[in-house]
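Let me give you the structure first, and then I'll get to my questions.
For this view, one protein chain was removed and the others were kept in their places.
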Amino acid sequence: MRIKKDRLTIVVHTVSYLFIGLFALACLVPFVLMISGSFSNETLINTTGLGLLPKGFSLAAYNLIFKSAKQLIGAYAVTIIMTFAGTIVGLFIIAMTGYALQRKDFPFRNYISFFIYFTTLFSAGLAPTYLWITKYLGLKGSYLAVFLQLLMTPWLIVLMKNFAKSVPYEITESGKIDGAGDFKIFTSLILPMLKPALATIGLFLALGYWNEWYNSMLYLSSSSEIHYYPLQYHLYRIINQAAALKNTMAGANVTVGSLPTLTLKLATAVLATGPIIFLYPFVQKYFISGITVGAVKG
Amino acid sequence: MKLDMKKQNVTKSQKVKVGRKPLWKKVADNKILLLMCLPAIIFFIVFFYMPMPGAYLAFTNFNYKKGIFGSEFVGFDNFKFLINSGKLWMLTRNTILYNLAFIIFGNILQIIIAILLNEVRNKFFKKVSQTIMFLPYFISAVLVGLLAFNILNYDYGFLNTVIKQFGGAPLKVYQTAKMWPVIIVIAQLWQQTGYGSIVYFAAICGIDAEMVEASQVDGANIIQKIRYIILPSLKPTAIILFLFAIGGIMKGNFGLFYNLVGSSNATLWPYTDIVETFVYRTLMNNFNFPYASAVGLYQSIFGFVVVMVSNWLVRKADKDYALF
Partner (left out) sequence: MRKLFKKVFSVILAGTMAISLAACGGKSADSTNTDNSGSKSDATVTQGAAGAIDTSEHVKVKFVVLGDRPTNGRLEAMLEQLNPILTEKVNAELELQYVEWADWQTQYNLLLASGDDTIDLITTATDWLDAWPNVKKGSFLPLTEDMLKTYAPQTYAQVPAANWDACKYDGSIYFIPEDNYTQYTNHGMFYRGDWAKEFGLTTISSFEDLGKYFQGVVDNKTGVIPWDVSGTAANGNALAGGYIESKTSNIVIEGVPIGLSTLFYGASASDPYTVVSPYMDGTTFEDFAVMMKSWADAGYWREDVLNYDGDSREEFYAGTSGADQHHTQTFVSQIRPNMDTKQPGSEAQMFSFSEPSKNLVKTSITHGACAIGANSKHPERALMVYDLLRNDATCYKLYNYGIENTDYVVTSDGKLARPEGWDSSTDGLGTNFWCGRNDNLELTDSTWYAGKDDIYANYDTYAINYPYGKFVFDNSNVSTQIAAMADVCANYIPRIAFGKVDDPKAMVAEFRQALKDAGYDDVLKEVQNQLNASK
């Protein structure tokens, strides 16, 4: 059934394109500055700032990076594996929990919800958590220290619960009538209907793994067994090494060799960040409307 | 044509009497659902509840050898440094105001972007622009500070270059404290909007397509569609996001503030200092776990109270939307 586009719609559509376009531009420009800066001459950048085009085109920063390419490649490998595995495992647990918690006939749901949510309000703090994980769980220097902690967050569980609410109860009901247990209902009937939710939450989960550096810094950094750091921590080290020395007494007291230049920092950032933008378009297709009420006649 | 979304999901069969059943029976009847929740429960116990007693650290004079519970108890001494600084009110005010600005403006902008993006018909434009809007999220705070400096600085900043071209007098942005609330809010929105709008976008995608079409057949124009169908469907998501965000109202995006404002430009601090940047500066050379723990506890308790109150208010308005 073709609906004719009226004036108002055209106006709104134009506004949409304009607004989105401008905002996207605002997001893109700084990124372009970063890229062009990474291909520029260090001195020119320091005296005249970044520009949209490289100033004094130079591959010096990239050359330096590829000299120790092993580190970067290893960082990629570690991050990709962890992201992949973590997202799948975490997503499954989150979906399971989210579905259970929105079932109105589940008497414990409010307690469990609160139990989970409460952790966002109170946290033990850095020192006790660190002591617990290193001393009692013995996870220092193990990738598990990072992997396990990122599997889920209360926020994602609640979000999933919210998405799961929009799946009509009739579907669960029809499953029960057919004699299926809750878990079977979940896996065969509910999961397929949650595609946009799974895509969204899977994306957030994956991003959590991809962007993670804090736990790596705490538990992986000074370990002699770990050779490859997750990507963002690898980047963080390079960018913050100079800052750390500049801002503390350490910088006043020790003699350190050459520190990473601005162009090096930018180049590393480009290499660590760039590739993820190729992932997103693939994920986006799951965001198309998936739920139709027509499946079950209520 | 207002649709009452929540009524749709509650059918007669769901109004089961959850009455005076003994506990073991309840567990037995729902054991599969319970088991489904078990991995998550274990996760939170292991990583969050087990270390919690360690927050006691905030009340001790922590000695490494004696451990947290063996160290000497000092009551509220560790909180004194925060209170005696005379800055607690200013820091609290700044922290809360910034967070409110982030939450309110942030969510509004995210909703607008999500709605407008939904209206964009051209698939290519949609994909590309959404991917691009995503990018700032990945740029680390240090780089954001660097980029901001490049745009705002007096000598060669992009902003001043443009102003000079139009014949104006260059601005000494880094010396003008009053501009900074705006700058910081813009930076935060720039970084988080693309990422945050995804949730709303997914929620819009989840709206029943038949309903939308039916409304159009009924003669609703695009503004009415947005107002009466899309916005209400985003309400639950917005409320959840709000409740979550508000629990962290005393915490700050430390990285952003620290890197934008810097650690030595005190001219800007009256308008940009938050609890965490203040604590970082005072602890920078005497890294002091008890002090840091005390601050963390202050932030947590504050957030806890705010959330409980907010959740209770939301619950009163509409039971379904509350977090618990």
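By letter and in written order, the chains are A and B; residue numbering begins at 1 in each of them.
Rule of thumb we're sticking to: a contact is a pair of C-beta atoms (placed from the backbone, for glycine too) under 8 Å apart; a residue touches a chain by one contact, two chains touch by 3 or more.
Small disclaimer: the values here were computed from a predicted structure and weren't measured.
Novice: Among the options B:Phe59, B:Phe134 or B:Tyr174, which residue touches the chain absent from this view?
Specialist: B:Tyr174
Novice: Any idea which of A:Leu50, A:Ile116 or A:Leu131 touches the chain not displayed?
Specialist: Answering carefully, the residue with contact to the hidden chain is A:Leu131.
Novice: Spell out, residue by residue, where the missing chain touches subunit B.
Specialist: 23, 41, 45-46, 49-50, 61-67, 77, 80-81, 84-87, 145-146, 149, 153-155, 172-175, 261-267, 269, 278, 281-289, 291
Novice: Across the whole complex, list the residues on subunit A that are touched by the chain not included here.
Specialist: Touching the missing chain: residues 42-43, 46-47, 64, 67-68, 70-71, 108, 111, 115, 126-127, 130-131, 134-138, 140-141, 217-218, 221-224, 236-237, 239-259, 261-262.
To be clear about the criterion, only the chains that are shown with their structure count from here on.
Novice: In the complex, go through subunit A and note every residue touching subunit B.
Specialist: 1, 3, 6, 8-9, 12-13, 15-17, 19-21, 23-24, 26-28, 30-31, 33-34, 47-50, 93-94, 96-97, 99-101, 103-108, 110, 112-117, 119-129, 131-133, 136-137, 148-149, 151-152, 154-155, 157-159, 162-163, 165-166, 168-170, 173, 181-183, 186, 196-197, 199-200, 203-204, 207, 211, 232, 235-236, 239-240, 243, 247-249, 262, 265-266, 269, 273, 276-277, 280-281, 284, 287-294, 298
Novice: Could you please specify the touching residues of subunit B with respect to subunit A in the complex?
Specialist: Of all residues in subunit B, those touching subunit A are 8-11, 13-14, 16, 18, 21, 26, 30, 32-37, 39-41, 43-44, 46-55, 57-58, 62, 67-68, 112-113, 116-117, 119-121, 125, 127-140, 142-143, 146-147, 150, 153, 156-158, 190, 193-195, 198-199, 201-203, 205-210, 213, 216-217, 221-223, 236-237, 240, 244, 247-248, 263, 284-285, 289, 292-293, 296-297, 300, 303-304, 307, 323-324.
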